[in-house]
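Right after this comes chain A.
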Amino acid sequence: KSDITVAMQLEPPHLDPTSAAAQAIDSVVYTNVFEGLTRFMGDGAIVPGLAESWEISDDGTVYTFKLHDGVTFHDGTTMDAEDVKFSLDRARAEDSANAQKALFAGITDVAVVDPLTVKVTLKEPNGNFLFNMAWGDAVIVAPESIDDIKTNPIGTGAFKFAGWVQGDKIDLERNADYWGDQPALEKATFKFISDPTAAFAAVMAEDVDVFSGFPAPENLPQFDADPRFQVLVGSTEGETILSTNNKQPPFDDVRVRQALAHAIDRQAIVDGAMFGYGTPIGTHFAPHHPAYVDLTGNSAYDPEKAKALLAEAGFADGFETTLHLPPPSYARRGGEIIAAQLAEVGIKAEITNVEWAQWLETVFRGKNFGLTIVSHTEPMDIGIYARPEYYFQYDNPAFQDLMTTLNSTTDPDERTKLLGQAQTMISEDYVNGYLFQLAALSVAKAGVQGLWVNAPTAANDLTAVSWAE
Partner candidate 1 sequence: MSRNLIFGTALSSLVVLAAVLSFVWTPYDHTALDIPNKLKPPNATHWLGTDHFGRDMLSMIMVGARTSIAVALVAVGIGMAAGVPLGLTAAARKGSWLDEVIMRGNDLVFAFPSLVIAILITAIFGAGAINAIIAIGIFNIPVFARITRGAALSLWEREFIMAARVAGKGAARISAEHILPNVANLLIVQGTIQFSLGILAEAGLSYVGLGAQPPTPSWGRMLADAQTMVSFAPHLALIPGCAIILTVLGLNLMGDGLRDWLDPRIRVART
Partner candidate 2 sequence: MSLLEIRNLSLSIGAHDILKGVDLTLGPGEIVAVTGESGSGKSMTALAVMQLLPQAARAQGSIQLDGQELLDLPEEQMCALRGQSIGMVFQEPMTALNPVKTIGDQVMETILIHKAMPPAQAEERAREVLTRVGLPPDRFPLSRFPHELSGGQRQRVVIAMAIALRPRLLIADEPTTALDVTTQAQILDLLQGLVTEYGMGMLMITHDLAVVADLADQIVVMRNGEVVETGHTRHLLRHMQHPYTQMLFEASDHQVTLPPVSDLQPLLAVADVVRDYRKPRTRLFSKPEFHRAVDGVSFTLHRGERLGLVGESGCGKSTLTRAILGLEEVQRGHILLDGNPVFSGHTPNRAVRRKMQVVFQDPFGSFNPRHKVDRLITEPFYLLDTPPRGAERSDRIAEMLTAVGLSPDDAGKYIHEFSGGQRQRIAIARALIIRPELILFDEAVSALDVSVRAQILDLLAELCEAYELTYLFISHDLNVVRTITDRVMVMQAGKIVEQGDTERVFTDPQHPYTEALLAAAPRLPKITQGVA
């Protein structure tokens, strides 16, 4: 068998990873259709992609990439240094629609040295630059095919785009001219099933081979027990947090925020909302990261202490607030549990279920909320705490300084130390309620091998996937 049907929950709005935030786009095209200079591996490691190798100047501001020879786009044109320059310049341009423009913010110049060599100059050293170049938003695209890239993506990857039935599926097929190792699969279909029940039914009825990002954790034990299926449980970069509006009274009082933290029983949430899948966290950092510090002790479940803290802050009788819940079940279910737990200590959180569009408008941009639950899935995003205008509005100059230092630090040990400090600082400031690291949950037929278990970025890398004999 050489074809596969991979189901996922969300359908990409279009297929240009360089001009939208939708993770669903990356989930289809990342490494399959489009490739960048560097790339993520399933374990989170950054390895060479279209760049065979690179040299970094001593001051850390000039990167010279050596490109693979003989790489062609799916339309037959060759991929060379001009394409790299085009892609990077396009992403960082004034009118760029790139959703992660910050990734390119430090670039001052991209120069073509020869067809296979590109020189990228940075304003200042950036320890994350190679990591940044691995993102889906930084893949290399060709100027010839840019006009209808959204509906007809032309990349350099091992699979070519073959068709899209909107609302239903996207077909990919093997790229016979691929520069790297030929994948085992000849054809791949991505199917979009948003409804959790439908997802369960589709897997059960064997309509799909893989369900990546299975939306209903409660069904996994059943699949696990069924010899027809395998369940893959890994980690994502998603820190699921009870985001708190730090500027809105009474949450501007650290005692109130601490009370919140102690009022929440994380394990109950992981059990109740995620049916046990997910790792409790005590700060905004992925537990599988080497620099992770376990700070869950800072906010152990202790309703009595929570009440005491509230009383101390002048809210002995509790108070009322709002809890905005976006659609994913971690938020909706988790929200119900949290509301019940907060009620125990006297905080009445009125639940409002919102669509993502509404969430972005009222919560994220309008900052008109008390509490909300959301999973921050961008990798290594503790930097958001240095942005006082960010929706939870944490404004701590000490932390901002710490981040500036971190950005210009390239020494790994030093970085680890600084990251540890940062984690501790936000944990002790109880900026948000830290709940758990979202698990990467996938179900596949028993014979499928080579799938990513973890999700260091949104991707379904099919290049190494095959069927067991």
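If you want to know what made the cut, all candidates are chains of the complex that A comes from, given by their letters.
Observations, loosely collected:
We adopt the following convention: contacts are C-beta pairs under 8 Å (C-beta built on N, C-alpha and C of every residue); 3 or more make two chains touch, one makes a residue touch a chain; residues count from 1.
Just so you know, these numbers come straight off a predicted model, no measurement behind them.
One candidate among 1 or 2 touches chain A in this complex; it is 1, while the rest do not.
Of all the residues in chain A, the ones that touch candidate 1 in their complex are 195-197, 200, 204, 216, 218-219, 222, 268, 271-272, 327, 332-333, 335-337, 339-341, 343, 351-355, 358.
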